[in-house]
Every structure is written in C-alpha cells, then in structure tokens.
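First up is the structure itself, then whatever we jot down about it.
Omission of a single protein chain aside, the complex is shown with its protein chains in their original locations.
As written, the chain order gives the labels A, B and C, with residue 1 at the start of each chain.
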Amino acid sequence: MKALVYHGPAEIAWEDHPKPVLVDAGDAIVRMLKTTICGTDLHILKGEVPTCTPGRVLGHEGVGVIESVGPGVTTLRPDDHVLISCISSCGKCEYCRRGMFSHCATGGWILGNTIDGTQAEYVRIPHAETSLYPIPAGTDEGAMVMLSDILPTGFECGVLSGKVAPGSSVAIVGGGPIGLAALLTAQLYSPATIIVIDLDEGRLAVARQFGANHTLNSAAGDTAAKVLALTEGRGVDTAIEAAGVPATFLLCQDIVAPGGIVANIGVHGKPVELHLEKLWSQNIAITTRLVDTVSTPMLLKTVVAGTIDPLRLITHRFKFDRMLAAYDTFGRAADTGALKVIIET
Amino acid sequence: MKALVYHGPAEIAWEDHPKPVLVDAGDAIVRMLKTTICGTDLHILKGEVPTCTPGRVLGHEGVGVIESVGPGVTTLRPDDHVLISCISSCGKCEYCRRGMFSHCATGGWILGNTIDGTQAEYVRIPHAETSLYPIPAGTDEGAMVMLSDILPTGFECGVLSGKVAPGSSVAIVGGGPIGLAALLTAQLYSPATIIVIDLDEGRLAVARQFGANHTLNSAAGDTAAKVLALTEGRGVDTAIEAAGVPATFLLCQDIVAPGGIVANIGVHGKPVELHLEKLWSQNIAITTRLVDTVSTPMLLKTVVAGTIDPLRLITHRFKFDRMLAAYDTFGRAADTGALKVIIET
Amino acid sequence: MKALVYHGPAEIAWEDHPKPVLVDAGDAIVRMLKTTICGTDLHILKGEVPTCTPGRVLGHEGVGVIESVGPGVTTLRPDDHVLISCISSCGKCEYCRRGMFSHCATGGWILGNTIDGTQAEYVRIPHAETSLYPIPAGTDEGAMVMLSDILPTGFECGVLSGKVAPGSSVAIVGGGPIGLAALLTAQLYSPATIIVIDLDEGRLAVARQFGANHTLNSAAGDTAAKVLALTEGRGVDTAIEAAGVPATFLLCQDIVAPGGIVANIGVHGKPVELHLEKLWSQNIAITTRLVDTVSTPMLLKTVVAGTIDPLRLITHRFKFDRMLAAYDTFGRAADTGALKVIIET
Partner (left out) sequence: MKALVYHGPAEIAWEDHPKPVLVDAGDAIVRMLKTTICGTDLHILKGEVPTCTPGRVLGHEGVGVIESVGPGVTTLRPDDHVLISCISSCGKCEYCRRGMFSHCATGGWILGNTIDGTQAEYVRIPHAETSLYPIPAGTDEGAMVMLSDILPTGFECGVLSGKVAPGSSVAIVGGGPIGLAALLTAQLYSPATIIVIDLDEGRLAVARQFGANHTLNSAAGDTAAKVLALTEGRGVDTAIEAAGVPATFLLCQDIVAPGGIVANIGVHGKPVELHLEKLWSQNIAITTRLVDTVSTPMLLKTVVAGTIDPLRLITHRFKFDRMLAAYDTFGRAADTGALKVIIET
C-alpha cells in the first residue's frame, strides 16, 4: 500500500509500505477513507518528538471502513464505517477504568507515534472496540474527522478542564485550529464572554465568525490590560492556553481572575516561569491534559444534533496521492489560511 | 490596653496601644482570651509583607469574649465566647456569595495585616457575624485557636484542593505546623498512603506520631525516586506543597502521578520554574489558595466529635505579657521544637 | 398605600394598607416599579398554603427603587434600582453559608407568605443586602422581573438539579411558565434533545418556538412509549417535573433512563406513588428543591449578554390599579394564553 512515512527531521515521503496485518486478538484493520494533518505531525517533522522514530507511518486521525477484525472483537465487523480516535484505549487498565484513556497502559497516543498511523491506505488499530466509534448513518464523514482529535482536545483540555460555565468569561490565547476548536465547544456551556487573542488578523476574523465576543491582536501590546478592561478589572474565569510557548502561558497567568483556571492545551517544548509569588494567594488552578477522548460520544451527539458544525474548521481538501501537497499547505498556514485539511480517497 | 505592635522589619514591642472602638454597624469588639503566632507573622517581621505597615497590631488568630457589637449585629451578643476567623468575610459581595471569603471585597486577610489584629487585649472584628463562630460549650478553647487559621488552611488549601480521597496516595512536602495540619486533616478522607517529607528529623518523628505512613528526610537525596518507589513507580495522587520555596515546589512536580494534583499551601516569595515540557501531557492540576475558612463549621464539628485533636499541635504556652518570649520560642522552632504556641490571659 | 391583600380563600382586594416601615437594621423599604403573579399566588388563593394568613399582602417578585435603608445596610442606598429576590437570605446562617438560601433561618420564602409582599406600592425587604440585586444600567426592567423567581426556579430546580449537559436528553413535563423557564435555561447547557409534554396545544406551540426539539400532547396517550421511541428506547437523562400533580410525577418515573435524574419543580399537594420495585436498580436520582436564587447573579449576566431573553415569557401588561384584572387574566391562562403578566406603575 501507499503511506506517508517519516524518515527523520524534515524528511517524509508518500511511498510503498507493507500493508498492516492483524497482530493481537483485539485488533482491526481499517481501510482509510479520510485523514488529516495535526500540529503534532509538524512537531514530529521538526524532530521534537523523540518517541517517533524513522520509518514510522504518521497520522492519528481519520475515518475508514473495517476490513478485518481479530478474534477478540465482537461488536465491530467488516464494512463498518468507523471514526478513529487519536487515543488508543484498552478499556481494561486502571487508567482506562478511571476514564483517563490518554495514559492507557498499552495505548494512549501511539498511532503515528510509536506504531504506524492513519496517513496511509490501511492502518492497524489496536484495542479496536474501545478506540473506534461507528459512524451514524447520514453523517458527513469529513465532519467526523474533526472528532478524532481536534474537537475532543479543545473541549476536554480547554473547556472541561477550564470549567467553562454559563455566564462565565473565557480567554482563548491562540487562534489556530485548536484554539478555534475550544471556541466552538466552549459555546456548549454559554459563557457570557469569549475573548480570542492571536497575532494573525485572519485568524481573529475567523474567531469572530465562530462566535468570539471580542478579539485582541497581541501584536498591539498591553494585552493583559485590555483583557482586564473587558472583565471589570477582574480577569477571566478561564484562560485557555492554545499556543504552547512561554509568552502565551505567561499571558494566561496575567489575565486569570482570582478563583479562575488556566487550562493548558499547548504542547510545550521548554519550561516556563510560574509567578507563584503573585499567584499563591489567588485561588487559581492550572491544568494540563493530553486528550482522553472520553467526550467523543457526547461530541458525536452534538454534531448529529447540529449544535456544532465541524465542517467550519475545514479549509482545504486533497486526494491521498497529494499528501505532500497537503503537508505543504498545512505547514504554511500563515500564508495559505489553512485551518484543517482533509485528505481523502 | 497592651498589644504587640509592629514597628518595621525585626522590630516589635508589647506596649500600650489605644483600645479599639466600634466603627461600622457590623463590628464587634472582642476581649482576647487566647491567641497564637503564625508563620505569616514571621514573614511580616522580615519585612516581606508590604501591605503591613509600621504601627500595626499583629495577629489573626484566637478566641475571645464579645464586649460590644454594632447596631447591625443581631446574632451575637456581649459575653459570647467566639472563635475568630483569620479571614474577615462580609457575606454579601460576589466572592463571599461564591464561598471565596479570602477575596471578600472588604475583607479577606486584613487582621494583623491592613487593620489591627488579635495579639492584643482587645480587637475590633469587622463583619462580625460572618467572621466569628460561637464556641460550643465544653470545648477546649486552646484547641479552638487551631481553627482560626492552621487547620482550615491545611484542609482547604492542601486536602480539599488536592482532592485527597479514600485509597489515594498523598505526599506532604514540608513537615512544619501547616504540613502537620494537612496531615491531620487529610486523614478525614482515609487515603491509603501519606508520605511526609522534611529536612528535620524531629518533625518527621512528629509526623509519624500524627499518622504518616512513611517519612523521608530530603537531606538524604533522591527524594523523588524514593516517592516513586513507594507508589509503584507512579507518583502520588496529591502532592501538597507546605514550605513555600522553589525546591519543594519542584519536588512536587517530580512526584505527582499522571492525573494527580499539586496543591500549593506555601507562601512563595519568588517565581518558580514549571516544567510544562514534561507536564503538558500528564493531566495534572496545580492549585493555589489563600484559605477561605469555609470549612470552619465542618472542622468545628469534627473537633467536637473528637475525630481531630488540635491540641496535638500545641507545644508551648505563654501568658499575654510574655508575648515577646512566645515570638522568640516560635521563631527558633528548629531549636525549641515549637509547633504552635498558645498565648493566653 | 395600595396593596393586594389576601383575606382568605378566593378573597383578595386591591385596597389601602399601612405603608411598611424599617424594622431591622438590615431592612430596606422599596417603592415598587413592576411586579408579577406566580402560580404559587394562585395556590394561596385556593387556601392551600397554610403559612399565609388573612391580611397578608401577596407577591414575591418585582423590581423597584430603594426609598430608605436600615443602619446595618452599607452597600445599597436610596434611589438604587433593584431586583427583588423571591427568597430572603440573611447571608449569615449555616444554610446561607452553604448556598441554601431557601432554608435561611430567618428568611427563605417569606415575602407574600409570612410577611407582606411585593404586590403593593411599597414593600419592606429584610436582609436587603443579600436579597436585592442592583439592576445594571440599560437593562429592561420588565425582563428583570423574570429573574425574581421563575428563571432561577426553572434553572436551579430543573436544569441544575437535573444536571442537564451538552449532548444529553431532557423531557420537561408541563409546559406552563415554569416549564418554559426550564426550557429557556436548559439550553445554556446545549442538550441534544429537549422534549416538552403538555395537554395544551397552545403551550406546545410556544415550547417549539422557545427551542423544544419535540413536543408531545399527553392527551393523545402512550406518552412514555413515545418518549422512549425518541430516545433509542432508553428514556431521558433528565426528566423535569413542572406540573406538581401525581400523574406527571408518575410519567417522569416511566421515562427516566438508567443513570438519569427526575428533577421536581412542581409544588405538590399530596403524596405520590414511587415505583421503587422497578427503580431500585436503575441508578436514578429524584431531586426536590425550593429555589435558592444562588444562580441569580449568573442569570443576570446571561440576560445582559443576550443569551436568554426573558421578555419572551411576558404576554400581558397591566397598571398597578388593575391588579385584580391581572389576577383574572393569569388565573384563566388556558383561555387567555397568559404566561407571565407584568403589573407596573
């Protein structure tokens, strides 16, 4: 089959690769219909993810159709159309039983990282019954791809950990795809105010279309003071960090209200300074989270009900054999305006 | 009257001071029966609390008897014996209505900080009805003094914010009075393992008497590795920071399990490094909190029921006119073995 | 002054009544600008509320302007426009400190019940600072009247107790004003499905306009079966009882899913049969609640933010001197189509 293979920093190729076979009793082999590219894939390309070694097929998102299942699989069968979760979950270990699938003893984020992933014609999915979701008939499968990772990540790491609530105030620091996913899903809880902060006017314009009440371009300076001015001098109840660099995390510390939460989504590459000399008495919480995808069934219901329209996140579409073009478009998002790209058969 | 007056860094005196009078409709004047000294008072003495200016009567803990009340006070009357909360709470502002008394718009930690405090023969208590608690008949009033600050602080900032639970694992980093208060109150939730970490063998011995399952002297090195060894390699569900210095906060980051909480109690004077490059994917929370004293009524019940015995925290007793000796004994805790001292009439 | 006085079952008059005066230090005298009539007032008229005795001025809702305050009141002053909570709360007793204002030791639902109420030119409000809310400038004061009782009641007793959540299914049994208030506020949590059930086609039509996904006329029979059919045979996550009669409570038992909640709002006059022989193993909860009005500040924010438009509940308006006509219109809601009426100066 064809697959997008990582050969080391900045080296990927769309090339022949052995088709996966069933290994464990709980496996499924899935023929891919649609996949996408994640910011994390770009981190891998930069050589920043040491667990991902050369020779690996990348990708942890997508929808497909089941080709075969192992002898332990009883609730899925060939020809089922399924959504692939970016997190593999055995459903049996202590972490899975607590709902913390991200730290599954034999799963977690392994697809396109420590085992071959979804940017290929076929993929092997371990723990298939607890890592795949049947797609309801009549649903747009492109929309479904947004449920593999980006929507549950924005929702769980940003909105749930941040305890967004009716009437509350929220700042989302970083208006890229993941910040926009937080923006879309935050509205499930009807906060009174959502402020989106970014350096890119194009993204801020999208944020306003997606429901932000206020947008701030941090290039203009004084961002913290502006957030305080928008919140009666108090700061926000929830500050969602959706960029993954020290500057944005520092900004979150400056704008969180007493009693509020800084919910980190960003993938950080270095330590940051934590101003405990100011924050120790502020009754705040800082949360981190690798998405567990426990909310996927609920998000699926809201998509079916039409409450959230994930298609708004999709800006470009490519065929599988133009995978490298898709990477190029997604990698140059500032120029191309790409949010999420769909790669399909 | 006589009072302990702060005259600037390292300068305090037990001297004549004007007796307080009723100012606002909700005030009470309380004749002090017993008070104590807090680690925060020592911070003030070092000049590290800029809100506390020379001329201030120190102290934010104690029990006393009401002498007079303002016209707005209907539920307390002269001769009532009362416990004084370290936090003054109006009961009316948005923060008080949310149970976040620490950030009361006209209260919070003001006693012995921005208004005169309890290390005196008399004290004025603003918002008396929501800042004083009648003492149940037959209760030891020395024990009650431990409910002014140290027990609710250990409980709310450490145990509640840290979500200590039946069967869980807890590390308390810092075995001073506040760490021991966390140790006593953590046992209300029956964790399976409590590890206390300190540099002082004397304190570790006390911790074992107070119910610690394991103690570690951090002077011996490799503390994080030892904590992991005690917790099947996983780390603790709750790491309580009870020292307030960068090294202990860093240790908490190293020993918290995926899905766990670092609950900060310590008063920090400088920023600390936060290892987000490791923690971003660990599903942890870091909490900070100035005590709200919302748990005081509950803790009072557990003391009356005999579940917690606060007298175990009291090592020394002084008369009011030996206030300076009490400060000396408490300030040299490493030598004197002082935990909490009681100063009484 | 003029006031609506209850003289016993079915006997009310708009008549001269002594103007209230300040009694306690925490009181305020409020000149009424707008009030309304509640279903509970009709219960009183039927003689079903024994705590309300002849001679009482009715009414527990409204907005007005402060005329005078007692010496204990520091945060409100004459000429302030205020929203009157249907629940008086001292802010000091154990129940108030727990946020259960409905059971305040010296408050709770007393207005128009055990003390004179708001259907009058003036009213005395005890515990003024914790029972009145300043009205933000520029807000429609008719809309504010809906925040005195009906919106917090629908929200707290129905939506909060019923744990309505993104993606969940909700049935509201009873499409009168209180059921519609639950319908409006349930949408703050973005459930996937809301089913409203009533006998009145007019009310069902309103429910559809207000956002119900499905409506069922219970006169047609087989209601439980139809609800199961709409929920994949499972029943609803939240069944909100908003009628207060045995038949509707029984229906709630029949339609609640395993793991679901029956949230009772209705004022019941007699016992109901509870089918524990079926429900003991169904992991359900049944909740009851007299509104606490703890959510009033939050609901105020959502109204100011435009998320909820309470004016949709107002169908009729009267001047104060036509109070009896307002009662007649509201009492014959089936004929007049009345939801909430506003009575104003």
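Operating definition for what follows: contacts are C-beta pairs under 8 Å (C-beta built on N, C-alpha and C of every residue); 3 or more make two chains touch, one makes a residue touch a chain.
Please read these numbers as outputs of a predicted model, since none were measured by experiment.
K.L.:
In the complete assembly, which of C:V21, C:L274 or C:L324 touches the absent chain?
P.N.:
C:L274
K.L.:
So one chain is hidden, and I want to know which residue out of C:K19, C:R289 or C:H316 touches that hidden chain in the complete assembly.
P.N.:
Residue touching the absent chain, from the options given: C:R289.
K.L.:
For the chain that's not shown, point to the residue among B:A10, B:A137, B:A220 or B:A305 touching it.
P.N.:
Within the whole complex, the residue contacting the unshown chain is B:A305.
K.L.:
Just the residue numbers, please: which parts of chain A touch the chain that's not shown?
P.N.:
Counting over the whole complex, chain A touches the hidden chain at residues 24-26, 70-75, 91-92, 94, 96-97, 99, 129-130, 294, 297.
K.L.:
Under the stated touch rule, tell me which residues of chain C contact the chain that is not displayed.
P.N.:
Against the missing chain, chain C presents residues 95, 98, 100, 102-103, 109, 161, 244, 249, 258-259, 264, 266-277, 279-290, 292.
K.L.:
Which chain B residues touch the hidden chain?
P.N.:
Touch with the absent chain occurs at residues 165-167, 187-190, 192-193, 297-299, 301-302, 304-305, 307.
To be clear about the criterion, only the chains that are shown with their structure count from here on.
K.L.:
Counting in whole Å, what is the centre-to-centre distance of chain A and chain C, each centre being its mean C-alpha position?
P.N.:
About 41 Å separates the centre of chain A from that of chain C.
K.L.:
Which chain B residues touch at least two other chains?
P.N.:
Expected reply: no residues.
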